[in-house]
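Mind looking over this structure? Questions follow.
Missing here: one protein chain of the complex. Every other protein chain is in place.
Showing chain A:
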């Protein structure tokens, strides 16, 4: 695997630097024609409704623009691949004679500084925003966005245990999020339990459900496992909608008690948080508290995962991901390994769920549909399955990105005033997932640090093959 590629210097004259313009042009034209065919009814005519009747609005201009974009992109791709093929065909002398060492990649150099940097930013975020925006009330939007992103970071890290480490594709992860949210909502509204009692309970209940749902699927793998978890996720959502006596159905549960600062409510009254600490009352105190709460929960998830990876169970997960049969032949108990992965992943989903309930003060089944599972999965996939920092970056980009785009006014000037990037968010998610699988199946940051190193660091053969070095 590590053998140097065969020297091709003798053949370099066959790869010319100028790529075949005519062929590229023809191919781009073909791609544009296919795009035209694809967009004929769906893009070219928009169905609008007036009263009971539908009528069609033609939009051929849009079709022409899309076709032109595809044509141009295709040409650029051709030019790019041609120049890369040229570079490949003329290897440097060094490449031909030296064995390939697994040098720490550029990312690994950076990550040494990046992780403390990101952590520092995350901890100082409310303060920074306070200083930039110049006031607590002005920073509300940004702190809220920070909470949202961190929730997804936490969910991504939780799912990463199941998908990234154990290699079990779970399409129903949102079910455990729902179990956590409804646990807190029901326990607090019915029995009046406080958030700090409900949080561990929600985690335990979600882990319990993880075990229950994990048990029947032990024999399944790959695609079938994914589909069954999808079915379970949908069943839980449909039961939440239809079991009106318990869950109040589609209307959801509202007026869930807010979080307290270890017993001190965030109210303006005498015994409130602000009065006790001698501060002027501000609703933002609660938001900032929630921000640090989710940050702590997310870091706890990360910390536990990092430690678990070093334990036998974590190594068993990664072995299971690579080859289940080999794993079984080596005497690893795959039942326990899978169940712990499901249970621990579900537990963090449950924590995140109860946080979601306390933040919103309202839960309804519609927050837990399949799309939510798919978004979390997209975060894990794009971050690089198994990479913790990658998942965090993917969550920031995928959740924070559209929000930031929405605030860029020049985009509205380009695309018209009704432009809302959130509409296109899922469209881009879908494209991103496909592109990721095609170009970098191991994720944006395909850092695959071996957990166990014998004497010296070596490249993992699988990741080299997958990215075309092998």
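Basically, a residue touches a chain if its C-beta (ideal position, glycine included) is under 8 Å from a C-beta of that chain, and two chains touch if they have at least 3 such contacts; residues count from 1.
Convention: contacts and distances are computed from a predicted model.
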Original post:
The hidden chain: which UniProt name fits, "Gliding motility protein", "Lipid II isoglutaminyl synthase (glutamine-hydrolyzing) subunit GatD", "Branched-chain amino acid ABC transporter permease" or "Thiosulfate oxidation carrier complex protein SoxZ"?
Top reply: "Branched-chain amino acid ABC transporter permease"
Subject >> Of A:216, A:283 or A:312, the one touching the omitted chain in the full complex >> reply: A:216
Original post:
Touching the missing chain, which residues of chain A?
Top reply: 34, 37-38, 40-43, 45-49, 52-56, 167, 169, 171, 216-217, 219-220, 222-224, 226-228, 230-232, 234-235, 238-239, 241-242, 325, 370-371, 374, 377-378, 381, 423-424, 426-427, 429-434, 436-438, 441, 462, 466
